[in-house]
Structures are given as C-alpha cells and as structure tokens.
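All protein chains of the complex are present and in place, except for one that has been dropped.
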Amino acid sequence: MDVQILSPEAPSKSNSHKNQNAMDVDGGDVQLVMPGETITSDLQFMRGHGTYLDSESTVISSVAGVVERVNKLISVRALKARYTGEIGDIVVGRITEVAPKRWKVNVNGRQDAILMLSAISLPGGIQRRKNEEDELQMRKFFAEGDMVAAEVQAFFVDGAIGLHTRGHQFSKLRNGSLVVVPSALVQRCKSHFHLLPCGVHLVLGLNGYIWVSKPVIGNPESTDEADIERTYSNKNDIIDDAERESIARVCNCLRALARKFMHINDTIIIYTYEASLKYPVKDLLKKDVVDSITSEASHKLTME
Amino acid sequence: MPYLSQAERDYITEGVQSDLRADGRGRLDYRALVLETGIISQANGSARVRLGDGTDVLVGVKVEIDQVEPDADNVGKVVCNVECSPSASQQFEGHGADDLNNELTQALQRVLGGPQCGINFEKLCIIKGQQCWIVYIDAMILDYSGNVLDTIFMATKAALFNTRIPKTQIQDLGDGEFEFEVLDDVEDAERLDGIENIPIGVTLNKIGTGHIIDASPLEELCTEAKLTIAVNKDSQICGIQKGAEGGIEPGLMSEMIQTAKRIGQSLIQQLDQKLQDEEQQVDEKRLNGENIEKLGFFAMV
Amino acid sequence: MDRKRVNGPELSVVPVEEHTEEKQILDSKERRLDGRGIDDIRPIFMKSGLISQANGSTYMEFGNAKVVCAVYGPRQMKKPSFTGKGVLNCEIKFATFSCKKRRAFQRDAQEKEFSQILVQALTPAVRLDLLPKSSIDVYVNVLENDGTSSTLAAAISAASVALADAGIEMYDQVAASSIAYVQNKILMDPSALEEESEDGSLVVSYMPSLNEITHILQNGNTESAIANKAVEQCIDACSKIYSVMSTVLLQSLDTSDK
C-alpha cells in the first residue's frame, strides 16, 4: 500500500498565459475585467448581466470575468459564480426538502430551485389531475436526498428557478455517481443526455452537476405502468465491474478537465477518456497524469 | 446536514463490495498527500497536509514554560486542540462544528496526551516540582473532504518532527534552589525526544460487509461503523475508538485491527522517509547559502 | 461569578495529601486491594423503576460507585428535522461531589464526549426507525465515581436497562464492561485507585444476542495480541452483566403487574 506524499509546487509563471487561449470563446483577444473597471463609454451598446451604469452612463463591470459582446449587447460572465439559470437549461439537482405540493431542489444556485407536484410526470398516463392522494404520497415520487434531472421551466417572482420533469428523459437518477464542476465550464449544446461509446450514460447539468451512470434498462418512451413506476424506483440495476470501472474512469476524466479549468462537452470527454485508457483508473487522480490526458485531449480537439 | 440518495448509497456500497470505489480507488488505497513543514515562523514547529483534492489541515506547535502539576511534578505536559474553521464546509457555521471539534480534540488528546505517544515526558520537565515545558498542539481544519482525523494525526506527527525546543541552562543556587535560563540561540534548540515513536491514526470505515480507508465525504455518509486505530512504528496500538452508529462483529473487529496495523506501518515509514528527505533538502540549501523558500499557501497544487 | 448560583470564594484549592504511600495494586497471589481476583467484577446491585417521574429509570451500584439513569420519551422533538428516524439524546453528568477532585456544574469536555459515546453505544440497539419525528432523552447522573472507565461502562448498561424499562423497542440490550492494563496484566472493572496507576484502559459495549460490538474505546500503549485478548475478556464480562440486567428487568416486570 504505497501512498504518494508530495511536496507543494511553486506556481510556474509561464503557464498562466497558456491556459488563457484555451478559454477563448469567440476569437479576438479576450478581455478580462475586474469589478469596477470601465468597459466602454459609448452609448450605442446595451447593458447585459454583470455590468452597471454610473452617473455619466459609462458601462462598468460588476463582476470579475470575461467580457462578452453579442452585436449590441455587452455582458460580463463570471468564471466561478454560482449557477444562474436560463429557461430551457437542463440541470441536475438534489432534493433538499419536501414541502406542501412542491419539492425544494439544490441546483448549486443562489437559492434552492422549486419543483412543483404539478410539474412531474405521474404514473397512469400523461393527462391526469393531481389529487390529494398524490400530495400525501409525495415521498413515493421524490424523497430528501434523491438526485433528479430536470429542465428550467420558469422563474418565480423572487428569482427562484421553477423546474419540470415532464418528458421521458427526465427521471430519478440512479445506477451511478455525481461529479461537481464549476457551472461556467459546462458548454450549452443541443442535447445534454449522452450515451458515450464506452457504454456510460451522461447527464451534463448546466449548473455544474454531472451524473455519470450505467444506462437504465427498458426503453424510456413507453408509458405503460411498469415503466413509469420504474422512473421513481430507488433500486439500482445490476452493474458489473467493467461498467463500474468505466463509470469511475469517466468521473475522473471530468474531474481532470475541471481541474484544468477547460470547457466540458461530450466530444472533449470522449477524447479525454480515450487518452486515459493507457493509465489505471486510480492513477487518473495524479497531477501529472491529469496534465498529460487533458493536454492530449485539447490537442486532438484543436486538430479537428 | 448533507443528504445522500438511496441509489447513491447502494452504488457506493456495491462499489466497496467489488473493491472499486467511485473514484477508481481500491478499498485500501490512499489519495495523494501534499506535505510541507515549517511554514509558520513564529511557531516552534508547524506542518500543513492536504489530502486528495480537499481536506486541508494546518498544525502549529507552540512550546511554553508552565507550572508543574502538583500530582505529577517531574513531567511536562501536552495539550491538544482541534478547530474546524467555517470555511471548511457549510455545516461548520456557528455551533455546527462544536461536537466535531470536541470529538477530534478528545481523540487527539487521548493518543498524544500521555506517555503512550512515545514522547519522553521527563525530559520536558525543566526543574522537578517547579517548572516544565508545556507543548500546545493546535490543529486547524481549513477544508473538508473526508478522512480528517487521519490527516490531523499525520500533520501533527510532521509538525512535532519539525518542532525545536530552546535549550535551558540550570544554575544551582545551593540549598535545593534552582534557577534556569533559556538560551534563545536557534542553533542549539533541540528536537523533542522520542519523536520517532509518535503514532498515526488509521480510520477504517465499514460499508456493507467490506471496510475502506481514506473515505470521501459521500462514502463517510454511507459508513455504518468507523474504527480509528492509532499505531506506532513498532506496531503497538496506542488507542482504539469506534465512531458512527452501527455495530461491528468481534471477529471483523480484530481483522480490522490487523489491517490497520499493516497500513499504519507502511504509512509511518513513507511519512518518516518524506520528512527526512525534506529536512535534508532544507539543510543542504542552508549549507550552500540559498534562501529556503517556503511556499505555504502560494503552492500551486 | 455565576449569577444564577450561590457563589463561594473566587479561588479554592484541594489541600495536598500529607503522606501518600504507594499502594500495592496486586499482591503476590494476584489479589487486588479489595480482595478481588484480576478478572472478577465488583458485585452489581441494580434496580429499575426508581424514578416515578421518568418513563424508565435505573439505579446501579457496583462496589461503592453509584449511577442513576432516567429515560424520558419518546416525545415530540423540539425542532423536527425530517429524517424518518427518531433521535437519541444522551447527557452524562458527574455530580460535583462524585469524584476525588470537585467537578464544575457546567458540563466539561469529558462529559460532552462521554455523552456522545453513550449515543454511539446505544443507537445500534434502539429501533429508532419506528419513531420518526420523536426524540428519546437519556439522562445519566453519576453520584459516586469509583473508576472513570468502569463508570462509563456502568452508565451504558444502566441506560440500556432504563430504555427497556421505558418500554422502548430495542433489538437487544447493550452491556458494557471495562478493563485496565496494569503492569501488563488485564484488570477487570478497575476501581479509582487502580486507575491511577494504569498504563491503559479499554471500554467495550456489546450486544450479546446479536453478537455485535457497538462501541469500543481504548487508550494506552498495548500489543495487538493483548488488546484482542482484553476485548474477548470484556465480551465474557458483558455476558455476565447481561444476565444481571435481565434478572433486574424481569423482577421489575413481575412486581409491577402484581
């Protein structure tokens, strides 16, 4: 049983510049700003998040982050802020509290998101009025601590996020484990549910919660009783060692990408997974291995 | 109170069964450690240990002169204290950390407070019946990601290894009166006697029927029974404490004690090796005049 | 200056003992100071149901140590955090006059830790899943302390009997016993005098019919072989104590239905 006892490394001055271009989003030089730094003072720009106007209406940044220009709209995106939702985002959350007719879900945001009882798909077909019996049985659907994949449906007046899980791909998450990465890293793309070639199912939550699991048996589209019942069951399917190892490998690759502060989408994950195949799973935690697989993956990405 | 879903709990339990945990480690694999000693200048000895990607413990050792206890007048004293800073995790705000602080402090004091920790307490006594050295060991938990008690033990052993006690000169004033004077020249400050047989802690978490070491926060939430065993270099047991609220079958308990002894042995060897290497590097640098640059909190890892 | 209590002088100190002769813990024939063999337990007197106000209670004497335990509950939890399971709260208090050196009114670190140990030792045996949103409060008051580790063991056994006396559903009783390592001999159920010259001590709480150890606490320096032997000795002692506990409970049952 050997344990790796290292001594700390000095921060090498050089690489601070290198990972800057990796963050390059829309070409051109990237403008990093501090809170209080003026961005522009000409009036034709509209003001987005993370900025404010002072007396002479110059736009000043209120966040340490990257300036983003989308034709007339200027906004500043923070690197390490907590998740601020947008309608249509796919998020992964953990139920923290069961309240009358609703669940409170922790989505790594400013406040807990709300999942209404009326917003979940119920056993017995799609169109069914919610009755008292459902209200009493709420823990049958989701209990404290359960993981759930949901979509941002609306914003409440106090800014809390409203979620819904109608639709076959949203259900209680099982057969796997959770990886938490900074929410800014997860890139918005068409679909956030991926089945990787190595047979691992991935739910990329835009709030930085990523669920890595074995795909659930049985086709999700069917609406007969057994399948709906299965969406809320807590029992994991049988997972053999090979699947368990590939799930662990994908988790470690995600942690490696997060550590190097690189963007996360399904392609980079596949490349990192392939790059990591030559190391045993537990070595993926080591610093030098992390450096090599992430640089190899980002190199392959830019080659494309 | 952090929650865990039933599905994750089963997944982790099955993982421990098939010796493949969520982050790929086997049952008896340790996460990587980062160790640095001597980063606090005003303390007589200090060490900082970071485990895996989270747990971060800073231990400072201060030595002072104190009156001798009436009923134990030829020995020095060791006082331990552990403090969880609220920066470590949200559950430590306000009074959340009181119970954990008390539990960790008692666990450390139980192992290091008496002669069982191997320190030569007689040498800590300056004048019999009057003054003696009192060694304050203060551990601060800056970040929490599981397996805190073992990290504290390792950081404490490193800090004590790094501790230097100023030399004292005793003048005999005749008729049994003694006077002593502390020489504050750093050169002849000497190390604590008996450092090499200070024990370290090995915590075994029983999940399902298997048991693992170095548990991550989620694994600690699924732990039914936790056994912390303090082992020193000649594999004597310096303390056993069970935590969490499940039972352990006696047969399994003795098996766990054996595994803990084995793991403790190799951990101590590798830790001592690391401490010696670091000390050698520092001495070489001091010999050929380079300045010794302590990274402390600027470290990149 | 404690505003809510009658206060004496600011500083008072225990006088120094004039001649403290070193008492011989073990004489030649392996007999202890009070005539016991090295693995004899002190005679135990136990009675349950003494405190009329409590739902369940026990009074326990072993040698001249005395422990009183009361159980209140299961009753409404103060701040119900929904966990689906009941909560067991324990509080151990050494009476101020119970030890050689006077103890304070406020709970000190050792009492806080012993209370946590009591919770950990009893929780495996109590069926808390049947009592959601309610709490069981166990209060133990040590009137005379003749050996801290044996008093902790007694508190665990007494609390277990008190829980049964209160009619709370349990998987099994929890019996606890303690030993001291003195001159690398294992002394069962150490008294205060023996504790002063001990190199280490061990407290084991054990569920006899489920054959599970619910808590173990050892300090001091021992070889693992001796430690295992000591654990086994503690387990047989626990079974002996268990028989005393069951006779006490059965007695209290047939007196109450008379």
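Order as written gives the chain letters A, B and C; numbering starts at 1 within each chain.
Definition applied: contacts are C-beta pairs under 8 Å (C-beta built on N, C-alpha and C of every residue); 3 or more make two chains touch, one makes a residue touch a chain.
Everything that follows uses one rule, which is that contacts and distances are computed from a predicted model.
Missing chain, UniProt protein name: "Ribosomal RNA-processing protein 43", from among "Mediator of RNA polymerase II transcription subunit 27", "Trafficking protein particle complex subunit", "Exosome complex exonuclease RRP46 homolog" or "Ribosomal RNA-processing protein 43". Of the chains on view, those touched by the hidden chain across the whole complex are C.
Check C:R31, C:K47, C:K93 or C:K229 against the missing chain and you find that the one touching it is C:K93.
Within the complete assembly, residues 4-9, 11-19, 50-54, 64, 66, 68-70, 72, 75, 91, 93, 95-100, 102, 105, 137, 139-141, 143-146 of chain C touch the chain that is not shown.
Here is the rule we go by: only the chains that are shown with their structure count from here on.
Located most centrally within the structure is B, per distance between chain CA means and the overall CA mean.
The count of contacting C-beta pairs peaks for the chain pair A-B. Set against the C-alpha centre of chain A, every other chain centre is closer than that of C.
If you average the CA atoms of chain B and of chain C, the two centres end up 29 Å from each other. In chain A, the positions touching at least two other chains are 144. By the touch rule above, chain B contacts chain A in their complex via residues 3-8, 10-12, 14-15, 18, 20-26, 28-36, 52-53, 218, 262-263, 266-267, 270-271, 274, 278, 293, 295, 298-301.
Contact residues on chain C toward chain B in their complex (touch as defined above): 16, 81, 83, 109-110, 112-113, 116, 119-120, 123-124, 199-200, 202, 206-207, 210-224, 227-228, 231-232, 235. Here chain B touches chain C in the complex through residues 1, 70, 99, 102-103, 105-106, 110-111, 114-116, 118, 227, 232, 235-250, 253-254, 257-258, 261, going by the rule given at the top.
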